[in-house]
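Just below is one structure, and these are the notes that go with it.
Every protein chain of the complex appears in place save one, which is left out.
What follows is chain A.
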Amino acid sequence: MSSVSVRQIRKSFAGLTVLDSVDMEIAPGEFVVILGPSGCGKSTLLNVIAGLDERDAGQIFIDGIDVSDLEPSQRGLAMVFQSYALFPAMTVRRNLSFGMEIAGRPKTTIAEKVAWVAKLLQIEALLDRRPSQLSGGQRQRVAIGRALVRSSSICLFDEPLSNLDAKLRAETRVELKQLHETLRSTMIYVTHDQTEAMTMADRVAVMHKGKVEQFAHPQSIYEKPASLFVAGFVGSPAMNFLQGRLDHAGRFQVGDIGIDTSGYGFEDSSRERDVVLGIRSEDVSVVDQGTPESIPATLAFTELLGADALSWFQCLGKRFSVRLGVNEARAMQPTVGLCFNMAKASFFSAASEQRI
């Protein structure tokens, strides 16, 4: 268990800023997921923490000690790579023991450690095979084993499950989470899979264009996204957005309809400005058209999802998704009104795109 702090890290490749002042304080034993779209700098951040990529500015602290200028192997962390990166010409056993051989650990210790990790990950039967003789899932286990075998107090994972099929991915996700419960090492886990982020993380850092947009508990990222980007990126279907204006009385004006926002806890009280209302599909209710404070909408189509249904409406020129019971969705009128649960809504400043 070690703490990691990332302070003001900047990094650019040939003029392209990839990390823009990244700050992150990670507590000992925490499971942190870094979530973000492709190319937002997740791998780069991980590589900078590991020491595999040079940073341009800023520092990395591990347990309060500045490790920014140390070699990767001296930072006491282990890493699982996106492509597994097993050593092709070595057996699984040597893949696991290579690092300890270099560190000059005694043979008996190495053998014990390898046996321990092989049992933990159930790869005992594979020890004498080469990576090319393993399936994707087995390779991935070996890669995790190689990271765990030296009992590093910090493990970095770069999308370790992205090459697995859906079923195996779901299984491994649970196993990894259990592994974390047992080992209690600090884990930093990169993914662009939301389910992984929501289910595994103690805290999620959502990255966008080299910046951490929000670093919080997964539930609060879902419920109280800090910015328009986070709101649109997290959750499926994506959050519904409606452009409008807050008037002097604090009502949300969209077209000639005014909606009372007293149920919403504003973080700042400035009024009279352009805002974006964000609302999840489960926080919209369907009422008769013409009901006060409702927005007129026409039904476009309905997706039955088994347990519930998603109805898609055309509303003020935008697509709106509403999560409904299956029967309710089946009986839907073609023209209705939509009402929003203000307690669960999010408002963003149209100018800064930040939550207000």
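Criterion: a contact is a pair of C-beta atoms (placed from the backbone, for glycine too) under 8 Å apart; a residue touches a chain by one contact, two chains touch by 3 or more; residues count from 1.
As a convention for this text, contacts and distances are computed from a predicted model.
Chemist: Refer to UniProt and select, among "Hydrogenase expression/formation protein HypD", "Glucose/mannose transport system permease protein", "Ion-translocating oxidoreductase complex subunit D" or "Proline dehydrogenase", the name of the complex member that is left out.
Modeler: The correct option from "Hydrogenase expression/formation protein HypD", "Glucose/mannose transport system permease protein", "Ion-translocating oxidoreductase complex subunit D" or "Proline dehydrogenase" is "Glucose/mannose transport system permease protein", the UniProt name of the unshown chain.
Chemist: Identify the residue among A:27, A:85, A:168 or A:316 that touches the chain left out of the display.
Modeler: Checking the options A:27, A:85, A:168 or A:316, the one contacting the hidden chain is A:85.
Chemist: Using the touch definition from the top, which of A:27, A:52, A:168 or A:287 touches the missing chain?
Modeler: A:52
Chemist: In the complete complex, the non-displayed chain touches which residues of chain A?
Modeler: Residue positions of chain A that touch the missing chain: 47, 50, 52, 71-73, 77-79, 81-90, 98-99, 102-103, 146.
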